Structure formats: structure tokens, C-alpha cells
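Every protein chain of the complex appears in place save one, which is left out.
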Amino acid sequence: MTAPRRAPRYTGVRTFAGLPHAPLASALGDASASPAGGLGGTDPAGGRAALAVVGVPFDTATSWRAGARFGPEAIRSASVLLRPWHPLHGVEVFGPGAIANASAVVDAGDVAITPGNAQRSVEQIAQALSALGSVGITALALGGDHLVALGELRAHASLHGPLALVLFDAHADTWDDYYGERLFHGTVIRRAVEEELIDPARSLIAGIRGSLYAPSDLDDARALGLELVQIDELRATPPGAFAARVRDRVGGWPAFLGFDIDAVDPSAAPATGTPEVGGLLAGEALAFVRELTGIRFVGYDVVEVSPPYDAPGQITSLLAASVAYEMLALAALGRLGLG
Amino acid sequence: MTAPRRAPRYTGVRTFAGLPHAPLASALGDASASPAGGLGGTDPAGGRAALAVVGVPFDTATSWRAGARFGPEAIRSASVLLRPWHPLHGVEVFGPGAIANASAVVDAGDVAITPGNAQRSVEQIAQALSALGSVGITALALGGDHLVALGELRAHASLHGPLALVLFDAHADTWDDYYGERLFHGTVIRRAVEEELIDPARSLIAGIRGSLYAPSDLDDARALGLELVQIDELRATPPGAFAARVRDRVGGWPAFLGFDIDAVDPSAAPATGTPEVGGLLAGEALAFVRELTGIRFVGYDVVEVSPPYDAPGQITSLLAASVAYEMLALAALGRLGLG
Amino acid sequence: MTAPRRAPRYTGVRTFAGLPHAPLASALGDASASPAGGLGGTDPAGGRAALAVVGVPFDTATSWRAGARFGPEAIRSASVLLRPWHPLHGVEVFGPGAIANASAVVDAGDVAITPGNAQRSVEQIAQALSALGSVGITALALGGDHLVALGELRAHASLHGPLALVLFDAHADTWDDYYGERLFHGTVIRRAVEEELIDPARSLIAGIRGSLYAPSDLDDARALGLELVQIDELRATPPGAFAARVRDRVGGWPAFLGFDIDAVDPSAAPATGTPEVGGLLAGEALAFVRELTGIRFVGYDVVEVSPPYDAPGQITSLLAASVAYEMLALAALGRLGLG
Amino acid sequence: MTAPRRAPRYTGVRTFAGLPHAPLASALGDASASPAGGLGGTDPAGGRAALAVVGVPFDTATSWRAGARFGPEAIRSASVLLRPWHPLHGVEVFGPGAIANASAVVDAGDVAITPGNAQRSVEQIAQALSALGSVGITALALGGDHLVALGELRAHASLHGPLALVLFDAHADTWDDYYGERLFHGTVIRRAVEEELIDPARSLIAGIRGSLYAPSDLDDARALGLELVQIDELRATPPGAFAARVRDRVGGWPAFLGFDIDAVDPSAAPATGTPEVGGLLAGEALAFVRELTGIRFVGYDVVEVSPPYDAPGQITSLLAASVAYEMLALAALGRLGLG
Amino acid sequence: MTAPRRAPRYTGVRTFAGLPHAPLASALGDASASPAGGLGGTDPAGGRAALAVVGVPFDTATSWRAGARFGPEAIRSASVLLRPWHPLHGVEVFGPGAIANASAVVDAGDVAITPGNAQRSVEQIAQALSALGSVGITALALGGDHLVALGELRAHASLHGPLALVLFDAHADTWDDYYGERLFHGTVIRRAVEEELIDPARSLIAGIRGSLYAPSDLDDARALGLELVQIDELRATPPGAFAARVRDRVGGWPAFLGFDIDAVDPSAAPATGTPEVGGLLAGEALAFVRELTGIRFVGYDVVEVSPPYDAPGQITSLLAASVAYEMLALAALGRLGLG
Partner (left out) sequence: MTAPRRAPRYTGVRTFAGLPHAPLASALGDASASPAGGLGGTDPAGGRAALAVVGVPFDTATSWRAGARFGPEAIRSASVLLRPWHPLHGVEVFGPGAIANASAVVDAGDVAITPGNAQRSVEQIAQALSALGSVGITALALGGDHLVALGELRAHASLHGPLALVLFDAHADTWDDYYGERLFHGTVIRRAVEEELIDPARSLIAGIRGSLYAPSDLDDARALGLELVQIDELRATPPGAFAARVRDRVGGWPAFLGFDIDAVDPSAAPATGTPEVGGLLAGEALAFVRELTGIRFVGYDVVEVSPPYDAPGQITSLLAASVAYEMLALAALGRLGLG
């Protein structure tokens, strides 16, 4: 072992993978801090962070189980098992070797959200991530329920225009409202299309399965222009071939990579808001994300981890941390011009 | 055993204590049903229910753990251990002997609420309970987080005027807002005072304890006119003496009896939204409620049970069901002119 | 979303998938109710139910873990995640579109059983399901331990003669006795053969695996005429091909479809009476059931879910509910002449 | 520390408190073993055991939660925390110093019972404990549900005549039948009275509480001649005074000491078959048992521990082991002529 | 509410009670940081911290359950429920008002320990806390198993000379060795006496109970000069009177206040290494600590919380955080010259 830490991994305040903590203070409206300074100051080389892991502890918008507000804490806790070197890509995901152009990976803490107020929270998320993006810092968000992606997409689209969405999810999340509420975790993709944050013609949702209220649940998603990949088709596709299909769909566009943990089977991801039987196995989940090289992702998230349902093995949080790690590896490859 | 059921208690769809199920359809806006009809029809003697247990599965307004949306389900599940005869009061709490004026106790199902929308949910609760109250049915609500009491109190006050509040709670719940949200589980009592749903001069909150943000957290409650009983004072008072003090405070006024399960110590009530160490023991909790005879309660609730934190022993749900049972006994005594 | 409910799915007393509750009172010997009336009355169109989901909370006959008495409650709790439209079959599983000949799907509550008395309980189950069957209502039973199938098969065979049994199970359940007890969850299939409730020559058990007491454990099952499909053979067979093999075996006979949840691997179904490592994955389980179209099933069950071992993720109950949903889809296809 | 073991307490096959294992083979009908030989052979001094801890893993007779079949295993697991010296009595509970007349304490393994067959199991228990008693070995039984006490009492009464019963229990267990079953955990005390195994006039049940089906639930118990001590009265009595009252009641008669773990509050004993809120605190439970010196107990049990509801803290099993330890201390005092 | 935070308490990387994070880098041998700088820099007023909460995630020295290595993480997680104002003492425990001489309270992260090496870990703890103490920062340590106190006491005694020990614990922890190991959680107090880190004549251990290996287990502790208070005596003493007795014993000496969570009953503290039935209730635990004003404590700890045994309610961690809060309040009173 090349000892990368002074003490065992279970030592110290939990940041994602033990990364430096660079609180996202200024993005939250605290005048005494600035994201450039705060986030840049963590880089021993004096540079600015290239990527920030940021928690979004919001779960007001769930239709079944709540609890995702504790998702960032639990994913951070499990993530300290992650190590910097990714042997399959041959890349250092964080740490000195992960740096290109003197950049680094940090944990920027959590976005301040407003429980019970979806509208305000989405806007808080959008502002926080815009602040990061405006100084060139890519965000990997840890949810929170899936609605948090609306705030993320607002931030990213404000900088990059409509994005190609690459999403792993059991559900299309294109309902129009939920008992009158238009900002809900099952409406987030429709809102993103309506607000022109994503370009449906370059977007794809994979892992779709389960019973529906009506055929329109999926027909409407397709009518919006989204491409849906059913779980059986997904699992029958080798990860490399799936990645090629995604690259074709995305077509070089700036893209967003989202992972709703309910894309995975409940045996491997029991702790989620709306579990759906028959999903990806854990190894498949990692492989499908891992192969998505060569795409210009400008943002990432892993959402819908609900820790109260994860004890005692905490396998969902560990899986979510591992999915996030694969995303960080894609980002590292991109920074190094390798992927 | 006098067999009151055809099969073991774990048999059948779970209603509270196995009571007849009389869904609260009309209160939910379904024109094809009427509460009088629906709820009255369950009484074999052809009469109308005197009291309805009703669930309020709402937890948007929590500041720490969510999950109380599953409270009604879990309390119902545990409640099938309850039996009709209350030996200490010598009264049949439900069943034929609980009847005065040909009334009965039923489970009216749940109020339809709107997750993510506190304002609308409170109004839905108010309307549902007003519909019950307007035909003379007393409601015992199973929360849900404490904000649901605002809807209840609106309903009861619309029929009875400002109420005397008798509340067991670790917290005064008189903050003004929570990150800008004025409808929150920590603001519910202030709202009730402001809306003149309760008369602070006849109200009392018992079980107060724990660290504060500032002295004003309690001073403000007192400034509103509320009487606060700290946990040490409460535990040092015999239940009978406490009841006498409450009767003095209430002064014959129509009253509401609320029980936030966090009044109880986490050892006996671990599964709650904002646990506070050092509360009532379980036996004390039952005794303090049990002794509150001779008060004209027009409504009851037990709130803040969060089942995801209760496995595997489910002791919080069982305690909540037992507290509700003591309330039902008080109601039965009242109907029979005995308490 | 086409809102099929007035409120979120976690609202209300838990019936299977939120179906109308039509208690099976008369079948339980209550003279004041009649199954035709009770069960028919739930159909808004005035017709009679075509299929009733019915719980059988019996677990006296287990050889390792008990707890299946709480199976019906837990499966109902998880089942509210199910929605009416089955996209792969393109059929409405329950609700208006699921109707053929003015029929509907209801939750008939639980059979009254007698804990500690296997003989009487089996007879109670037989009588309750016979009562349903005699008015043309198909039953889908939620166990309870596997012995409950003996009661079911007695009911079905009394109406249809010996049945073809299609069973997913890790064990053949053809022991002769268990410490002298002849009615046990490991003897149920032998009893069914002896009582000529099933025709072994048209029957098949798939998913067999695990250590045995002696070679005779399986040899005896084969000597009875049953066809056994070992787990490796099953998993190597595409679901469509397996369904064809089953149709060949059944040969148009009236059939019973049983699913012992221990057919599934403990990773996806930990909460069961006698778990056996190396079973079906969850997605495989659904697919094998889903493909069994074109068979005249006159009864269904899902058994051996033991909820105390399922917390906190409750994945076994969700899987069991999903398996039951696939069975309901097969029944809907049959009613509509589509499967 | 005086090291009494060769290795840490979590080492080795789990016997109660790490006691020598002297399987109760002959009592189970195995001709190749004899209780005298088997049990005596464990005493290094060549003598015979004075007391045997014996498990009774039977739970067919429960009315709510099953699982007590795993009670002996779980209590043994927790019991390895127990150490030989009882500082309050100043006596060695097991080990060399616990010996009077060259006797010792052993773990005799479990009684062979027949799941699903209450009648046969009770008889198996009676025979096993009679075999022990006939060679002068006192039994401390670990349940199992409360029905197992019927078998124990048959064994003890066959040797000593009707016993004085000293029982801690939330329930009187004097129903006549449970859905027709006369051997059930709620009927065990009535059966014992009817069979003249206990003398009600010298017996007492303490810890009674909770809702009833009817006043007769307790009136019937009193009509049988039993003395009932309600929980409030019990908790208001100092342990020493309670012990004096028990000694008065027992009057020097041979006695049996039973402890149904549901006498304790669910906060300290969540894992039990029929929990009842408001019971003894854990320290009170130990103190009430501890003070019962000066009574000629010929048998002991601790029943109704249901381990599936005890994870992860396993506090119920630890409490049960500690209660059993207090019983062993009483027995040691008796053997030494000290109590 | 006076909003002391920008976002709900479940937001952000978890430090104790949301305190500023001032990593203890230099104490760990990292030349690039200095405790004065690092810890002082967290005070907006430019001053140095007065008190640092520091985790010690070490559990190599346990005799039954391990897991206390995750204690600091779990206690931090629960501690975010704590608020700055202590209403019973009328003091701000942390935050601006807690400052005397421009000091503040911070979370200094964790001590770097060496799993599997008790000797080296104790020395690492001693060095880290000495570094803090040498710049005038008082430490409140979160264990970890009880052996960590040896390191703490070495640090404190090096600055203050032999200390008066005030310890709540079920066990005296004065064994000489454990299977040959002299640094173990059951030997820590003997080592502290031998190393003259504490003055037994001014020390006291309260909460003693449970079975022993031999009378010497306690006699040896007394022979060392320690005063032991058995649990029954402790619980029978009012907290104020107990505090007076402690003050008498301590006699103005610099003192150390330790709290082994197993002093509390398993019903309120199930998640600990060696639980002992019959301990303090949670409210009693807080009260006994709260009253210990007027003593010059130079260090504090809360040890033996083992989180794997605390799910899902996490009541042990919450209790430990609350005990630590009472200690912080004592420290605040001391800084302000009030206690």
C-alpha cells in the first residue's frame, strides 16, 4: 500500500472519499466566502478545483419513501472505502495524478435547500451549481430525490445550452403533476424538457421497467422525443455497445449523466424511494457507467438513495458511492484527454 | 377469552384495533359517498359513529427525520394488539359496550393529503375533519408530523371556537418560520395561536426539554400565553395531580388533546422525527393521559411516529397505539357520562 | 400520470394494490354476509368480482423460521407500489380495463385460520376458497407457509378435479412427515398427490436446489410422477422456452400456479422460512412467471414470505407483490381471451 | 481478572454462560445415553450436576409474534457475558464455589419438541424434565413460548405435588381456549390449575397490565384462586417487601419461579411475543427476582423471548440471560443453605 | 427560531453539532499544519479555540463487541440535533455567547490511531491531546473503546499532574491483563493508577453493577484506592447530592470526567461493547453529569458507543451526543466563571 492517508479510512470527518473539504459557502449567499477562493484554496498547487462533489439533501418531492435527505451523509460515509486509482481505466481518479491543468477534486459540502419548498430549493440548487460552473468547476451531485436534477440542469443549461441527457432510471419521470404539484420527483424530466434544459432528441433513459398507471406513462415520454431503453434490452446489450449507442445519440453535445439508484435491482439497492423489482445487477450498473467514455459530460448526479432503508449492510450507499466513483473516473479521463 | 373476532388478531386488512372500516370518502371530495352514510352505515345498530380514528400520512413539514407518512400504517399494525376492555377505567373502549346514544368507534381511513404542499394539506385535513365534526363525529388523528395538528385545530375551532390545548411534547413548536417556511412542524403552535384556534390562556404543553437555539425559543412560547411544563417538573408530579392542574387550566372549555410521541424518551420511542433524550417513560406516558378525565375533549391526535426507525421491535408504534387507546378510553368515559 | 387514486399510494388502509376491500365474511361462517353479495357489491358496474386476492396468515407448519403469518400484511404494504397497466403484456391488470364479462379484482381480506392446528386450518382454507370458487371467483392466495397450498388445492380440485401443478420452489416438499406431523410445509406436495388434488403427470416443480437428507428426498418426488427442474437447468432455459415446456406438460389441463418465494436467491428474497442459496434472480423470477400465458390457471399463490427477516428494505415483500402482479396479469389476459 | 476461560467469551460453541455441555440425550429417548451419566459426567469432581439449564425451542402456541423457537439460541449467545460471581448475594453462581454436595451447573442442551403439535411437545418437555428431576437435577428452562411451562409443571408436580407458582407476567394466561385450541400460550395457567400442577392459593402472578377482552379475563383468574398483582402495585412495592409477600403466599411450599419476559416494558424487552406497554424497567426486573430468597424453588423458566425482533442490540436476550442468572443465584444460595 | 445555520441541520459534512472543523493535523505529525494556527484560525474573532471535540476511532481493545471505531462518526451524526443554548444552566454552550477570553469550541476531527496496535495508539492519542493542551485547548474525546482514556490521561497528567477521575461506568476496569494483554479496555483504570495519571484518593467510579469473575474484581479496585458507587446507591442519590459528594472527593483538584456509555441501561444505550443490564436511565445520566458544576475539569470523554448495534433508531449515539453536550455546558460555565 502506498499510504495516502495519515490514518485508517474510518478516521476523520466524512468527506466524499476523504477528499479535501471546500465548503460551497459563497454559492449559498455568504458574502464572506468566494467559491473561487474557497474551492481553489484546497489545491496544494494553488490552482482551482476542476470538479466538486456536492450533496443535495432534499427529499420533499418523493411519492413513496422519504429519507433521501440523508443520502449525501450516507454516501459520503460509504465512499471512504474508495481509493484513488482506477485499474480498469488506468487513471488516478482523484489525488495528484488526477490533475490536468493544475486542477483537483474536492468535496464542496452540501447545497442549502429549503425542506417543504420544492420551488425555492430547485432555485437554490441552480444558483449554487451555476456559481461553481461559472468558475469552471464541474459538479457531481449526490441526492436527494430526483427533483434535485432540475436545479442541476438549470445551472448546466444556463452555461452550456440544452444538454444531452444520459439517464439510468427505472422510471421516465415525465408525469405532468403529482396531485397538483408540478415539481415532483416523477415530473422532473418533463419539466427539464419544457424548460428546454435538455434536448430530447439527444437524450436517452435506460433501465425502464415496472407497472404503469397507463400506456401514456411511457408514450408521453416518447412523444416528448426521449429515447427509452427497457431493462431487458439494456441488460442484453454489452456495456461497450450501449456506450456506442449513447455516443451516437448524444452526438458530441454537452451532456449530463444521471443515475437514479432505482435503476438497480432492489437486491443490490434496497434503500431507495420507489424500488422496482427486476433492475440492473450491481456489477452491470458499474459497467454501463464505466464504458461511457468519449462524451463531454458537464455534470453528473446519483440520486434517490434513502439511507433509513439501508441498515445494517449499507449496500445501497456503497453502490451509489461506487457509481459516483465511475463518474469521477470519466471526468478524470476527460480532463486528461483520455476519454 | 371471550372471542371477539373470528380469527387471530394478525388476520385481515389492518384497521385500527380491528375496528370497522368506514372510509372517509366524502370528506375527500368523492361525490358518491357521504360521511354520515358511510360512517353511520358501519354501526350494526343503524346509528352513526361517535368517534373515528383517522390517519394523516403527511410528513413534508419535518426538520430532521421524515417517515411519519407511514405512521398511520404502522400504528394500525401494532394496534391490533389492543383489546376492548380497559380494566383501570372499567369501560369498554370500543365494541357494543362503548356505545352511548347508539354510537360506535370506527376507522375512517386516511385523509387525502398532498405531499410537498403543506398549505393545501392542512386545508385538506381541516375539511375532512370538519365534515366529520359537522355530523357529530369526534376525530382521533394518527400523524403524520406535528403540522397536521393545524388542520385538525382549524376543523375543531370552526365548530367549537378557540380550544384549550393540552399537549405532550418535548418542544414548544412556536418558531415563526423554518428557513422561510411558515407551515412547519416546529411552527404549528404559533400558527394555531395566531389563527385563534387555541386559547393560550387555557392551554398547556408538558414534557419540554432539550437544548435550544436561544432562550427566546421558550420565552416566545410563554409570551404567547402558553403554559409550559418542563420534563422534570412533569415527571415529579403524580398523574392525578397533573390532571387536576390541567383541569384547572382548561376550566371546562372544549379542549384538544395532542400527543407528540417525542414527549417520550427515545428508549421507549426511538422512531420519531426529532428525538430528545430524557423524556417520559412509557408507563408514565400512559398514566398521564389516562388520568385526564373530566375534560371535554373535542379532538385528539398522536403524531410524529416515523416507522422506518422503529424496526424490528416496533415499540414506538405500539406505544403510539396504546396512547391512542387511552384517548379512546377518555372518549368512551365521556360518552357514557363517566369521565 | 393518470391519477387513479385520490391521494398518494401510502394513504389509506392497506389492501392489495389499493384494490377494493370485499371481506370474505361468509366463507368464514358469518351468516350475516354472503360472498356473492359481499364480493359482488364491490364492482361499480354491479357485477361480481372475477378474482380475489386473499391472505392466509398461517405459519404453524414451518421447519425453520416462522413469521409468515405476517406475510399477507407485508405483501399488501409493498403492493401499493403496483400500478394497473402491464406494459409488456399491454393489459390492464386491475381497474376498469381489466374487466371481461363485467368482472373485477378485489382484496377479499384473510382466511380465518387456527394457529397451532394445521388440520383445521387447511380445512378452513379449503372451505373459504371453495366458497369463492363456487361463485366463479378465482383466488390468488398470499401465504403463509407452504402448507396453505393444501387447503387451496382441496378447494380447486373439488371444483375442477385433479390439477396440473406449476410450482416454483427450491424444495420438492414431498417428505412423508416431519417429526410425526403429516401436515407440514415440507410434506404439502406429497399430501396433494395422495389426496389426488394434483395430477403429477401434468405437474412440474422448478427451481430445485440445495443439500438433501438423502437421495430419496428427490427420488421420492420423481417416483410420485412429478417432474423436477433443477435450478441450473431452469436458469439456462429462456423464459419463453420454459413456458412452452410447461404448456406441454400441463396439456390444457386446469392448472394451479404456485410460487414459493424461496425459489428466489436469498439476496433478493432474504425473508423466507427456509432460504436456500443459489436461486433465481428477481428479474428471472418475474420473467418465468410472466411468460406462462396460454395456461388455464384456476388458482394462484405466493407463499413463505416471513416479514420479520425483511427489514428495513422489505425487498422480499416487494418481490412477492410483483410476482403476484404477474399472476394477476396472466389472469387478466385469460379473462380477456388474450393469454 | 481471574481468567476462568482459556479464551475470550465470544470463543467456542455457545452454551449458557459457557457452562459445560451435558446433552439431555437420554431424556429424549436415546437409549445410548443416560441423564445421570451424561449430566454427571461433566462434573470434574465426578459428581452429578445439581442444576441444568435447558432450552425449549417451541413457539407453536403464540397468538401474535412467533420466533421464540430461537429464544434458547439467542439467550445462550447473550449469556456468555455473565460471570460466575454474584457480588450482591456474595455467592458463586456457577463454577467450583457454586457447588454444595459436589454438584455443578451445566447446559443440558434443548428438549426435543414437535413443532406444530402442542400436545406432544408438552409431553416431551414433561418427560425430559422428569428424567432430570428423578436424578435430583433442578431445571432452569429457556423458552420458547409460555406454553412450555405446562410441560415443566407436569414434570415438577409429578415429583413434588402441586406447586406454588411465582410468576412475572403481563398477562394472567387463564383463557380457556384460543380459537378452539386448549393448549396455547394464553391458556397455560388455567391448564396448570385444572391439572392440579399448581396450588392457586399459594400462587401469585405479578406485572399484570394492559387492555382486556372483557373483565372476565382477570376475574376468571381470580376465581381460580390466583393472586394477581397489577403492574402499578408491583412497581410501588420495594423488592424486599414484595419478596416477603411472596414468601407469605408460598408458605414454605415447593415452588416454581417463572418469568415471562413481557412482564418487562417493551423499551427493555422489545423482542417478545405479545408486548405490552408500561411494564417493569430492566433494573426492577432483576431486583424483584433477586430478592426472592428463602423459597424452595424446584424449577425455573424464562420464556417468550422472540429473537427476530431483537436485532441489532439484542437487549431482550441479554435481559433474559440476566434474569436467568438471578435465578441461578437463588439456586446457588439454596444449595449452599444461604437463601 | 434564531436561524443559526444557513440550511437544515442535516445539511453539510458532519462535524460535532455543526461546529467549525479545525483538523488536528499538526498533532498527527503533519509538518504543514500547526494546532495553534489550524485551531485558532477557526475563530472569526481571530482567537484560539478554548475547547476541541476530537474523535478517537479505536476499538482494538474490546472484550466483547467491537465497532466503537465508528463511534465518532455516529455521535457526530446524531449531534447535529444539538442547539447552542442550554436552558437549565442558562448558558450558550457553543457559538458567540460561549466565548470567554475570545475562545470558541471546534471539532478538531479525529486522532490518527493504529488499529491492531494498542500501545502505539495510546501514544498517538497522548501526543495529539498534549499538543492541544499545550496551547490551552481542552479536549472532549469521543471514543472509541475505553482504552483511549489512557492516552487522554497521559496527555492531561503531563500538563496537570495526577488527576481526580470522575467516571461513570458499569465496570471498574481494573483488571491486570486480558489474556496477557495489558492495554485493554478492562485494564485502563489500573494502568492509569499505576502510571500515576490519576490520584485514586480523589477519584470515583459510579454506576458499578453486574456479575463478576471473582470478588477481587471490585476489591482490587478498592485496594487501589478508588471509590466505587454501586448503581443502586447512585440511582438512590439525587443528582445534586451526588455532585456534592464528587466535589468533596475531588477537593478542588484538576479533574477528568469520563462517561462509559455502558453506565446507562441497555434499553437506552443498546449499542455498546459490553452492555450490562440495570443501568442508569437516559434522563438520569444527563442529570448526573449536568450537576457536576464547580469542578475544574481539564478533560472529558464519552466512550464505548458501538454504532453497528444502534440501528435504526440510533438512540445510543444520540444519548452520547447529549452527554457530551452536558460536558460542553460544564466547560462553558467554567470558562464564563459560572460553574
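Here the chain labels run A, B, C, D and E in written order, and each chain numbers its own residues starting at 1.
What we mean here is this: a residue touches a chain if its C-beta (ideal position, glycine included) is under 8 Å from a C-beta of that chain, and two chains touch if they have at least 3 such contacts.
All values derive from a computational prediction rather than experimental measurement.
Peer 1: Looking beyond the chains shown, say which of E:Thr11, E:Thr62 or E:Thr174 touches the absent one.
Peer 2: Residue touching the chain left out of view: E:Thr62.
Peer 1: One chain isn't shown here. Among C:Leu212, C:Ala241 or C:Leu338, which residue touches it?
Peer 2: For the chain that is not drawn, the touching residue is C:Leu212.
Peer 1: Tell me which stretches of chain E touch the chain missing from the display.
Peer 2: Missing-chain contacts on chain E: residues 59-63, 65-67, 69, 114-118, 120, 178-181, 183-184, 308-309.
Peer 1: If you put the missing chain back, which residues of chain C would it touch?
Peer 2: Output for chain C: 63-64, 175-179, 186, 210-218, 231, 235, 265-268, 270-271, 274-279, 281, 308-311.
Peer 1: Which chain A residues touch the hidden chain?
Peer 2: That gives, for chain A, the contact residues 1-4, 7-10, 81-87, 90, 93, 265, 267-268, 281-283, 286-287, 312-315, 318-319, 322, 325.
Just so it is clear, only the chains that are shown with their structure count from here on.
Peer 1: Quote the value, from 0 to 180 degrees and to the nearest 5, of the angle by which the CA atoms of chain B must be rotated to coincide with those of chain E.
Peer 2: 120
Peer 1: If you average the Cα atoms of chain C and of chain D to get two centres, how far apart are those centres in Å?
Peer 2: 40
Peer 1: If a residue has to touch 2 or more other chains to count, which residues of chain D qualify?
Peer 2: In chain D, 63, 178-179, 265, 267-268, 281, 308-309, 312 touch at least two other chains.
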